[in-house]
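Here's the structure we're looking at; comments come further down.
A single protein chain has been omitted; all remaining protein chains appear in their positions.
On to chain A.
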Amino acid sequence: MSVKQNREFFYRRLHSLLGVIPVGAFLIVHLSVNYFAVRGPEAYNQATHFMENLPFRYFMEITLIFLPLIFHAVYGLYIAFEARHNTSTYSYFRNWMFRFQRVTGVIVLIFVTWHVWETRVAAALGTEVNFNMMAEIVENPLALILYIIGITATTFHFANGLWSFAVTWGITITPRSQRISTFVTAAVFVALTFVGIRSILAFVG
């Protein structure tokens, strides 16, 4: 690509790619590690300590999580507010998914900001990240409800994003492949939502 060109194509493709790799991949790792909570506080604490002590932790946090996530979020906001929703006139399934993708994107951004503040920023300020930390957060029923909403919005945004990733990169072209991809990504949504919610409930008394 030469210099004079408009970068929208590149930014949109980058946005699509980063949503899956590394942000989506990180989400799967994160949800899997959370699931240790189901096995009890000890297993969970052991898992979080393993993650905490990974080599090159700060480097990986910045390059694999924060930078891609910030780009995806900021550019995603621009995309979300560019749309003029019309589901009342065109109440087709995909048009609803289009709308939900943008709505959940905004919810996830708010949720993740709050979640990072409460956990990662708190940890940087000296709070120890362990089972008790989460147990104390979700002791408040309102926080628990917000977590469940946040997790579901996140898994939806990721699963539906996988569907549009496949279209955006030209992997699924035919209506049949796109339909099957809808079922596959719906299964991803159900599975990840199960993992996420089961884990958060494990912290409740």
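We adopt the following convention: contacts are C-beta pairs under 8 Å (C-beta built on N, C-alpha and C of every residue); 3 or more make two chains touch, one makes a residue touch a chain; residues count from 1.
Everything that follows uses one rule, which is that contacts and distances are computed from a predicted model.
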item	value
Candidate names "succinate dehydrogenase", "ABC transporter permease", "Phosphonate metabolism protein PhnG" or "Spermidine/putrescine-binding periplasmic protein"; UniProt protein name, chain not shown	"succinate dehydrogenase"
Option from A:A25, A:M51, A:L67 or A:A83 whose C-beta touches the chain left out	A:A83
Absent-chain interface as seen on chain A, which is shown	1, 5-6, 8-13, 79, 81-86, 89-90, 92, 94-95, 97-99, 101, 164, 167-175, 178
